[in-house]
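Only a single protein chain was left out; the remaining protein chains are all shown in position.
Chain naming follows the written order as A, B, C, D and E, and within any one chain the residues start at number 1.
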Amino acid sequence: MSADNPLTHFDAQGQAHMVDVGDKAHTARVARAAGSITMLPATFALVRDGNAKKGDVLGVARIAGIQASKRTSDLIPLCHPIALTKVSVDFSLDEANNRVDCEVTARTTGQTGVEMEALTAVSVALLTIYDMCKAVDRGMRIDGIHLLEKAGGKSGHWTAE
Amino acid sequence: MSADNPLTHFDAQGQAHMVDVGDKAHTARVARAAGSITMLPATFALVRDGNAKKGDVLGVARIAGIQASKRTSDLIPLCHPIALTKVSVDFSLDEANNRVDCEVTARTTGQTGVEMEALTAVSVALLTIYDMCKAVDRGMRIDGIHLLEKAGGKSGHWTAE
Amino acid sequence: MSADNPLTHFDAQGQAHMVDVGDKAHTARVARAAGSITMLPATFALVRDGNAKKGDVLGVARIAGIQASKRTSDLIPLCHPIALTKVSVDFSLDEANNRVDCEVTARTTGQTGVEMEALTAVSVALLTIYDMCKAVDRGMRIDGIHLLEKAGGKSGHWTAE
Amino acid sequence: MSADNPLTHFDAQGQAHMVDVGDKAHTARVARAAGSITMLPATFALVRDGNAKKGDVLGVARIAGIQASKRTSDLIPLCHPIALTKVSVDFSLDEANNRVDCEVTARTTGQTGVEMEALTAVSVALLTIYDMCKAVDRGMRIDGIHLLEKAGGKSGHWTAE
Amino acid sequence: MSADNPLTHFDAQGQAHMVDVGDKAHTARVARAAGSITMLPATFALVRDGNAKKGDVLGVARIAGIQASKRTSDLIPLCHPIALTKVSVDFSLDEANNRVDCEVTARTTGQTGVEMEALTAVSVALLTIYDMCKAVDRGMRIDGIHLLEKAGGKSGHWTAE
Partner (left out) sequence: MSADNPLTHFDAQGQAHMVDVGDKAHTARVARAAGSITMLPATFALVRDGNAKKGDVLGVARIAGIQASKRTSDLIPLCHPIALTKVSVDFSLDEANNRVDCEVTARTTGQTGVEMEALTAVSVALLTIYDMCKAVDRGMRIDGIHLLEKAGGKSGHWTAE
């Protein structure tokens, strides 16, 4: 972090740049992120009961999330390109709240963290659920996209409280 | 909507497909979507005071959102490709809640709606804010991504209550 | 087709170009293409028995094929960009030959055909099956990628014999 | 390979994931793949006689194959991103069968193999030949896409019989 | 052009947006652009003598230019996506100046012009020549990228003096 600007993505003149990570250590890095989508009870039932017979909404959303994580540096302007070594996208169903919860784990060995890769996968997985259910429920809402945990690199281990 | 499956993105056998819109009318279509990101007061101050001198966080996020809307059909597996005729990304600052609100309007003239394009732009714009501020605040949270309004096409005018 | 060159993707000097389709009529166009992948009996059994519980190989391959069809003009240098209105990817299992057959239908309304979109979807769907099964069977073989049918446009209706 | 699932691209619950390769060794890896396209004699003559004067079909297809190999992880959902260090695409002409044979070699130094990169290059190179010749021959057929050889990594040297 | 801002890509508040072209007429549009690259005499001789035997530098650059034109809206943030109906990339050799001149023609029928598509094709075609020759000549220089002509749309016919 420069003395002049706490936002490291900008230089001392306030110009955006892709910050130099060339001197950072190559370490094993992991990030976990989460988010959820809330829907009408009838929509929730369709997603819950979906499968290879009726329509596997979560299976399609999982693939979309994994693919999006690989495009993160293409979508987020100042992100460094990163060769992910693992991405998994898990869903759990909160029956009481008609809500699908999504959690993503991303890993690499490199010079910069994979938080954005995990958060991007969560976002696109949830958007894909919206897309597949929007014909029956336009009022769905995506909430709580946040980082759960980050490890590796100089900043060390971080977990959401 | 088929008799067999309320989720139109799946056929009667439950297989995902890109549904045929070839017989739909070419009409003017618009969608508005919103979402927000909440951060620490000190982070909020950095974003609020940002400008071409100190670092224009919202300016970069706006560009990222616009570009992402053009890639929607590349990110969301069953979305149809669409030639957007307009995209705008607006931010407003909620001082009381240390929250940046984002609203996107997307337009086209075509055979299918642009809800996903608006929602994707909101999501990527907010992720870009997260990316630019994460060095000082890993606990930011993205909430309330939802559709505000949709017009054009057979399903008519829809607004969130 | 120019008098000088039966290969319309080259001009009279033999230089590759994206040929002008601006004067062609906007008509409804459809293409169907097919192909297959042959594997060991044990591999075939894994694919056949796959489902949302054990691993839905064909579900993932279907999504990959649909997404690839949307990138056709990005992959095939002289292809025109096209707004597909429908893509479906169907698989059938040939037990006797330990073979998965894939058939794709693509549609648009426009000035040029969608054969390449259908053929690209078939190819990428089959490559995805290879990828998912290669840990147990490196000797799989993809064969018979060809056009089944084409309709719309000046060249009229064509079907493979 | 997990005890629960011989298909490593799925976890014990049958959910697709991008499998963790972070603990694999960085080794020199190479893959060779092949495939072919069969056409009418007159079409074959056009391709064979093509050159910078009349239209270099194979030159364009070679570029398309090389570029496609760099997009493999973008096309095949569960493929890891890989920094290829070499790709070559070679064609040979089988006059007796009016067939163009394609062979691709891909190399990297990394944690995962490059079979999919080689197979994707073969597929897209052959699709590009189809595209350039389809105005005179819609019945061309792509066959025999398969892996010839793979070296590097824990699974060792593999060659097609 | 708004009363407030002669730069139409910004709104009255100075915020970048993708301007609304939904009310513009669908007309036939064409743009021609040019540019050149100057090199050492020995490099120029290699390019001039290149062919399918020795290495067809211009053939590869032509394909790169055509493909780049199809990605214009992906590269230039506020460009509208456009379905090009034709792109051609022509080179001529200026022996006296050891210079390769490039001219591109792009066409579409739509609501916005194709100047950026033509200029992007010129730029990437010339960069590709640089890439292929840089091992023998790092001092090459790209100059004179400019629009030659534009027709179609409300602004009418424009030609460079």
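The rule we apply is simple: a residue touches a chain if its C-beta (ideal position, glycine included) is under 8 Å from a C-beta of that chain, and two chains touch if they have at least 3 such contacts.
Note that the coordinates shown come from a computational prediction; the quantities given were computed from them, not determined experimentally.
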{"item": "Partner chains on view for the chain not depicted", "value": "A, B, D, E"}
{"item": "Of E:D23, E:E95 or E:D143, the residue in touch with the unshown chain", "value": "E:D143"}
{"item": "Missing-chain contacts mapped onto chain D", "value": "28, 59, 62-63, 66-67, 69-71, 83-90, 107-109"}
{"item": "Those residues of chain E which, in the complete complex, touch the missing chain", "value": "1, 5-10, 13-16, 35, 46, 50-57, 60, 63-64, 67-68, 71, 75-79, 115-116, 119-120, 123-124, 126-128, 130-136, 138-147, 150, 158, 160-161"}
{"item": "Absent-chain interface as seen on chain B, which is shown", "value": "51-52, 56, 59-60, 63-64, 67"}
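FYI, only the chains that are shown with their structure count from here on.
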{"item": "Pair joined by more contacting C-beta pairs (A-C or A-B)", "value": "A-B"}
{"item": "Reference chain A; chain at largest CA-centroid distance", "value": "E"}
{"item": "Relative to chain D, chain with the most remote C-alpha centre", "value": "B"}
{"item": "Junction residues of chain E - those touching two or more other chains", "value": "59, 63, 67, 83"}
{"item": "Category of the chain touch graph - line, ring, star, complete, other", "value": "other"}
{"item": "Chains that touch, pairwise", "value": "A-B, A-C, A-D, B-C, B-E, C-D, C-E, D-E"}
